[in-house]
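Yeah, one chain of the complex is gone here, protein chain that is, but the others are all in their spots.
For subunit A:
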Amino acid sequence: MSSVSRTDAPLRAKTVRGDLTDPSPPRTGPAAAPAPVRRRPGFWQRLWRDRILVLFALPGFLVLAIYHYLPVLGNVIAFQDYRPYRGIRDSAWVGLENFRVITEGDPAFLNALANTLILTGLQAVLVFPAPIVLALLLNSLLSERIKRLVQSILYLPHFLSWVVVVALFQQLLGGSGLLNSFLRSHGWDALSIVGNPELFRPLLLAQVLWKDTGWATIIFLAALSAISADLYEAAAVDGAGRWRQLVHVTLPGMKSVIILLFILQLGTSLTVGFEQILLQQNAVGLARSEVLDTYVYNRGVIGGDWGMATAVGLVKSVVGVVLVLGANKLAHMFGEAGVYAAREK
């Protein structure tokens, strides 16, 4: 998603900047407009005119087309009894057979779905707002130098792979980890944290928070710095304290960014930490740890049931797209820009 908007940006900039373009809609034919001085240039003319920009966009476009759009065609195996050695062409067509785990509610699938939804809900409530709060805190730091330092330290965990993060948590909180060794050496009882099914979800959330909160503050900090200082001054003159400034200036200023990110998040809401969970799955059991992505992996890649795995993945993607489009629509109805601007009438 984010890559789409990235490649989108130069194109949009082009149209905005396109001062040569006739502002009137193209539908307006020559008959309707009696005295157009300049005609709207043709496709090839425009391409030539924007050749430099198009060239800039080309690599990104190719990456998207080859690695994102072309593989989408592979989803056809969701309707096949796919065997890798037979290939897509020669695998048997089975219609909607692969979707039966979903339509008939296979218990393992339902368990994975339930876990996914619970984790998604917890992440929306606990993980999503965390960087906003952190960004506000950082923003309130006065010393620029300390702010930079704290920011850098908070970014760092983002660059660690999940294997490392999970290992770190195990080394610290595991049964033979630092904490428990300390407790044992002082004659206290060890705590079962890592590998304890009851605490699995809080542990997952803690790991995500530790790893990615700092990184996610970047965009919010940018949004914060875009709020004009004049507004704060005006609010202060009107007698608003820090709290009121936060509520009436800061948050409204960040609103559109928050909504944008939330909508984008919805698109991947059924994706809850595949690698992170897979690495810790053995110890806690499937009842708590199986999510849609691990289900697809365990059944599809490990179990060789490619068709079914693709079917579940496909439904997941469709749900993601519907959520994004729906939320975007909702944002438009409330007068927000959403992911992309509403079409002008």
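Keep this in mind: contacts are C-beta pairs under 8 Å (C-beta built on N, C-alpha and C of every residue); 3 or more make two chains touch, one makes a residue touch a chain; residues count from 1.
As a working rule, contacts and distances are computed from a predicted model.
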| item | value |
| --- | --- |
| Protein name, per the UniProt record, of whichever chain is missing from view ("ABC transporter substrate-binding protein", "Urease accessory protein UreG", "Phosphoribosylformylglycinamidine synthase subunit PurQ" or "DNA ligase (ATP)") | "ABC transporter substrate-binding protein" |
| Omitted-chain contact residue, chosen from A:P157, A:G174 or A:G338 | A:G174 |
| Among A:P59, A:G121 or A:G285, residue touching the chain not depicted | A:G285 |
| Sole residue of A:W44, A:Y85 or A:F159 that reaches the chain not shown, by the stated touch rule | A:Y85 |
| Absent-chain interface as seen on subunit A, which is shown | 83-87, 108, 170, 174-177, 180-181, 184-185, 190, 192, 194-195, 197, 280, 282-283, 285-287, 298-299, 301-305 |
